[in-house]
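Notes to accompany the following structure.
In this view, the complex is presented without one of its protein chains, the others remaining in place.
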Amino acid sequence: MPHVANIAVSILFDGLAYAMFLFITSVGLSVTMGLMNFVNLAHGAFAMAGGYIVVTLTRTLGIDFVPSLIIASVLVGLISIPFERGLYRRLYKATDLEQVLLTIGLAFMAIATFTYFYGPIPKSVPLPNWLQGDINLGFRAFPSYRAFLIVLGVILIAVLWYVFERTNIGAKIRAAVDNRRMAESVGINVDRLFTLTFAVGSGLAALGGGLAIQLFGLTPYFAVLYLVLFLIVVAVGGLGSLKGTLLAALVLGVFDTAGKYLFADAGGFFIYAVTVVVLLIKPAGFYGRE
Amino acid sequence: MAVSDTMTAPAKPAASREQAANFLIKRHRFHAAEALPWLFAIAVYFIFPDRMTFGSQVLVMIMFALSLDLILGYAGIVTLGHAAFFGIGAYTVGLGAAKLGWTEPISGLFAAAIVAGLVGFITGWFLLRYRGLTLLMLTLATAIMLQEAGNLRSDISGGYDGLPGLTFDPLFGKFDYDLYGHTYYIYALVALAVVFYVVRRIVYSPFGAALTGIRENVRRMHAIGSPVHRRLVTVYTIAAAIAGVAGALFTQTNAYVTLTVFDFDNSAKVMVMLILGGTGRLYGAFLGAAVYMILEDHLSKMSPTFWQFGIGLLLVLAVLFARRGLMGLIEDAGRYIAKRRQP
Partner (left out) sequence: MTAALQVEGLNRNFGALHVTRDVNLTLERGARRALIGPNGAGKTTLINLITGVLRPSSGRVLLNGDDITATSQALRARRGLARTFQINQLFRGLTVLENIVMTIGERDGENNNLWRPAGAKRSVIDEALDHLESLRLVDDALRLVRELPYGRQRLVEIAMALAQKPRVLLLDEPAAGVPSSESHLILDVVASLDPDIAVLIIEHDMDVVFRFAKEITVLVQGAVFTQGTPDEIMTNAEVRAVYLGEDGHTATQKAGQRGSHHG
């Protein structure tokens, strides 16, 4: 392949994989923030927890990578329920600042706890053979892991889209995001809906965390390092919007990858510059409501 | 200041009027209790002469927290990028000393205030049209971009290794930096006193009242004709300038500056200090910064992990049970004691 085209394909491919990771991890945050107007800065901690559970399952218990991902997601999803019920629920009426502080506090506690049990050294995870190396598509080879990430992402997007647009539950969520009081007055139990959405969102975050290990390595600081990214994706996409999160993940994922490929050191700039530009023009994000 | 419940019996209108007027007229006067933090700071100079460098850092942080209190505590604006102004001030002085030979300390403070204030004015003018998550993200992204820009030109900024070995002229040509940092402690304390006086006057001025109005009910402010955006940009500029002075002091007292001054960690840290101390109460910045720094100094040396856990836990508890911070608890205690005293 000609050199330029090769680079372009690499950027698209890696950008797409990165975007899938961003989407999977951030979509839960977007829906819960849109639904309950709750700023949850501990979201990154749930992702990190998922990652560490995968590490323990694969390394200590010898379970395969993919089943570990599923187990970790379900576990974190379940664990998140008492958090929501017992703690977050108290602060739905609180100010943004209070929500920010409480959840940052939780994130710090999580980081400290995981540092205590796992230590600060980056962890890796053993991958099954079929996820290692490259797959050859004829015109060129692509890293299998990232291909897996893309395929998984597409499947999840399809599933989520179906649930959101075609099921009863999805309709209820969309209604509640749109106008909570109206939804309540038509008999939708928004509280229970929120617990469910929060659990699924946290489970997805855990999945993202598990997937991220191979891409970025896992340290306890994952919780806050990548939190900024998740918040950016959510803000740029628009709270409570599946479409928005996806579009934002794609735009930011590809731009960031392109920036890093083409401009090496200055690459980190792009994702933030894009964020500022988008938010200045559309403060509620691509598909947010004013 | 909450109003006492002693106005239960209806007084004659004239007496009520005078009482009401006096409340407002005397509001800004110095209370005796306000001397405490300053006496304490001076006492520290004599009691802990070997901890002067640490003391200076505490004073720097108090100034930083004060600047944040203006926008967060009084105007009610939540941002995540306040460290940017601290960093700008720090680097104005650092680069001035390293590259331009500008080593006079006091003029350095003014330069830092002007540069940081200017950046605050420009960014504030654009960004303060937004609120909530949008503003959080915009301020965060701006601060990170500044840091990335500094990293890009690490040939100038020294990157994360920073600009070491900066030297500054003796103050007023006479008082030199001594190994134990005595001079610089006094220097920082005087700077803090001046800044504090300015902030206090602003807070008790009609402008300061307007900030509280914006925080309490911005809709109402629009409806009574308040130029809200202009007010916010003004206070943001002033806060940025003060944060810049704090950063400049940081560089001068450490004789060293690195890009870590722009870290999100710094923005979060100063917010935590302010919340712990209590927002919108001026002295909350003193209490919060001092308590935080002292705790950090002791606990994080024992175990950084426990310190981090402790701070997280403290935050959670503060939000759940002590929303107005330590100052709030002190005020509650004072009110409780006053009530017990009444027959």
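So that you can tell them apart, the chains are marked A and B in the order they are listed, and the count of residues begins at 1 in each.
In the analysis below, a contact is a pair of C-beta atoms (placed from the backbone, for glycine too) under 8 Å apart; a residue touches a chain by one contact, two chains touch by 3 or more.
Since the model is a prediction, treat every value here as computed from it, not as a measurement.
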Contacts of the hidden chain among displayed chains: B
Of B:Leu118, B:Ala149, B:Ile202 or B:Leu313, the one touching the omitted chain in the full complex: B:Ile202
Residue of B:Ser107, B:Asn217 or B:Thr260 in touch with the missing chain, whole complex considered: B:Asn217
Of B:Arg27, B:Arg153 or B:Arg335, the one touching the omitted chain in the full complex: B:Arg27
Residues belonging to chain B that touch the chain removed from view: 2-3, 7, 10-11, 13, 16-17, 19-21, 23-28, 201-202, 204-210, 212-213, 216-217, 219-228, 231, 234
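Everything below uses one rule, namely that only the chains that are shown with their structure count from here on.
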Interfacial residue positions of chain B with respect to chain A in the complex: 72, 78, 126, 130, 132-134, 136-138, 140-142, 144-145, 148-149, 151-152, 264, 268, 271-272, 275, 305-306, 308-309, 311-316, 318-320, 323
Residues of chain A that touch chain B when the two form their complex: 33, 39, 90-91, 94, 96-98, 100-102, 104-113, 115-116, 224, 228, 231-232, 234-236, 239, 265-266, 268-269, 272-273, 275-276, 279-280, 283-284
